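Heads up, one of the protein chains got dropped from this complex, but the rest are sitting where they should.
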Amino acid sequence: MKTTKIPIGPYHPLLEEPECFTLYVEGEKVIDVELSVGWNHRAIEKITASKNYDQGVFVVERICGICSTSHPFAYVQAAEEAGNVKVPQRAHFIRTIIGELERIHSHLLWVGLAGHFIGYNTVFMWGWKWREPLLELLEMITGNRNHYAMFKVGGVRRDIDVALFNEMNKRLDVIWQKTDMITKAVLDDPVLHARLKGIGVLSKEDALNYCVVGPTARASGVFQDIRYCHPYAAYNQVEWKVIVQNEGDVFAKAVVRLLEIFESIKIIKECLKKMPEGEIDSRPEKMEKGDGIGVHEAPRGEVFHFIRSNGDNVPERVKIRAPSFMNIPSFKATCMGEYISDVALITAAVDPCYCCTERMIKVIDKEKNNGELTFNDLIKLSHNKTRKIMEETGKEFIKLENI
Amino acid sequence: MSLLKWCFKKSLWVFHFAASPCNNCDIEILDLLTPRWDIERFGMKLVGSPRHADVLLLTGSINKKIAPKVKEVYEQTAKPCIVAALGSCGCSMGIFDTEVNYNRAGPADNVIPIDIYIPGCPPKPEAMIMALVKAINKL
Amino acid sequence: MNREEKIEKYLKELNEKYKIEIYKKNERKYYLTTSKDTAPDLVRFIFRNYNARLSIMTAIDTEKGIEIIYHLPLDCLNAFFNVRTFVDKKKPEIESVGKDINGANWIEREINELFGVNFIGHPNLKHLLLREDWQEGLYPLRKDFDLLKKGKI
Partner (left out) sequence: MMLILKNLFYFLIFPGLLFLTIAGCLLHFIDRKITALVQSRIGPPWYQGFADFFKLLYKETLVPKNANTFLFFLAPLISFSGTLLASIILLNILFGFYQSFIGDVIVIIYLLIFPSLGIILAGSASSNPIASVGASRESKLMLGYELCLLISFAIVILKNNSLFINSIISNQPVIYSVSGLIAFLTSILCIHAKLGFVPFDIAEAETELIAGPFIEYSGPPLALFYLSKFILFLFLPIFLVTMFWYSANIIFFILKFLIIITIMILIKNTNPRLRIDQAVKFFWIKLFVLNVISLILALIGKYYNILWL
């Protein structure tokens, strides 16, 4: 069978962000995936190491546009643990509300995009239409549609006044019905079943071995949710349940995300009821020496920040790890043996956020020195690549090591 | 020729092109297609390949790795085309404009000639539509 | 057997098996400092037996050499085990964990690229982040990285 090499990206309408993976394809079936990332590296760790704690929050917020409150959430918690700063109770509740509002609009965005990837543009338009009132709500509370600048070491920058409470409840009820409608439309549509079920399956062992996080892991039966396992902010004062599916295919990931929207709405409503009075910022003066780890369950998984502070107001070292950094290598396990038209959907099922991952590099062909490869060059290239793999591994195609 | 120029103004095909952004501007571009801010009213359509494109929406502060690709795609688009730098990253490297950033290849106009600058992080969809309308009148 | 006893049992086990020095930051974060050669086995032991998850490895450029911390969250026990080792700057080398924890592949490639730590036995130690033609021997995140002679464009 003639194998052709399909370079997808770095510029492809399917992907908002640049990321390039090369598929080795036999006819329509994918036999090998080569991942190249690195288009987005903006040296954020080096920049944050030269900014003090207040400026750092703004830099960290601009890592990713969709989860633009997850990184500050983790950064601020890491700084508070490093310099053991106290945070008032009301600030905890406001942080939980903003975190959950962002999870809803991020999941609605994903549902729309998934619909767009399989050509179902009406779901794309609906999903994004019901996301607009949410962004307006966030604009009312924080002043900006996406980069909220709400968080600060030691508390929150702005308070949510009581007048907004019933406005939030009204909009959340509207979103509850609409997501209900979308979930019914998505879950029992036979064509969607045909397109989503049984493709890109990530088994539980693979999920554990690749250390995937977030909905990708929960869709493969791994019980892991940072809000439940390592409770922080106000998540342990509000009861909600973790959603786990076992099939591990794209359909399970869609179900996990849709049901999580309902959980988030429940969390916000309860937080609004139980919101205590009190001031929202503990205005820390000095930071003690020490290390701090901050984790937060972002819409895509666990965001991890590590800060080492040496007493003055500039952190000595900031380590940032986005959820997609662990989820993207799992393409290797899920894309093998699928059709090209499914690969687009499988890579999107992980809801990769390449700006978060900020780890992108392009594999340049050494001998040709990225000269213009003609069509039969491509075929020759993938031929000897597959032959090399066949000899090396003795007829076994999947090589997990060289990602 | 004025008929063709009128047609060019009335049907701009937009190609979105992310050069190491924080993908907030990319999501705002997609917001333009949704029912709330429908740019199809002005005849604009998001196309997949630079060959079909008239407007090049460049988002993000370009890093060293992506700079050659930016030039490559710019040559690939059929002229006459408008190039728009979107967001404060595109206009002036935004928050990443420190000499500490070892991986920077400068804001957008270091790499390709830019016609429109749309500031804001992220720029509001209304701001983007206003910028595109201004670009149309400038043609 | 509730949370604290389980953690105490694990720590006692680790203490006998490996030569480690335990520092308890608060009741959820534990830092285990060991030497360069026992760290990978310790990490594999924790990963396999206590079904922990390798969240990330942090590398920090300190006077005592390059400090590498393996962060292993134990999800069912709401605790973080962080294994800390030091690698000297002249010849930074450590055995790779990537062979049996697949998630660690990219993490080690990134540290190798930004700090220059060589991971023995890593299957595919190429550039992950920077360009292919980045100047050899120039590690951006090290303290002595001179901003003037940045990598050639």
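Annotations
For clarity, chains are labelled A, B and C in written order, and residue numbers in each chain start from 1.
To be clear about the criterion, a contact is a pair of C-beta atoms (placed from the backbone, for glycine too) under 8 Å apart; a residue touches a chain by one contact, two chains touch by 3 or more.
In this text, all values refer to a predicted model and were calculated from it rather than measured experimentally.
Although it is left out of the displayed model, the omitted chain contacts the following shown chains in the full complex: A, B.
Taking the complete complex into account, A:Tyr120 is the one of A:Tyr120, A:Phe151 or A:Phe304 that touches the chain left out.
The set of chain A residues touching the chain not shown comprises 4-7, 12-14, 25, 28, 115-123, 125-126, 129, 189, 191-192, 194-195, 339-342, 344, 372, 374-375, 378. Although one chain is not shown, part of chain B still touches it, namely residues 3-8, 10-11, 34-35, 38, 40-41, 43, 47-49, 51-52, 54, 76, 78-80.
Operating definition for what follows: only the chains that are shown with their structure count from here on.
With centres taken as mean Cα positions, chain C sits 41 Å from chain B. In chain B, the positions touching at least two other chains are 65, 100, 102-103. For chain C, the set of residues touching two or more other chains reads 130-131, 140. On the side of chain B, the complex with chain A involves touching residues 16-28, 30-31, 33-36, 46-48, 50, 60-61, 63, 65-66, 69, 73, 94-96, 98, 100-104, 121-122, 124. Those residues of chain A that touch chain C in the complex are listed here as 37-38, 41, 43, 45-46, 81, 208-213, 223-224, 229-231, 290-291, 293, 295, 302, 304, 306, 308, 316-317, 319, 321, 325-326, 329, 358-364, 400-403. Taken together, the chain C residues at the contact with chain A in this complex read 25-26, 28-29, 31, 51, 53-56, 58, 60-61, 69, 71, 73, 75-76, 78, 80, 82, 98-107, 110, 123-124, 126-132, 140-141.
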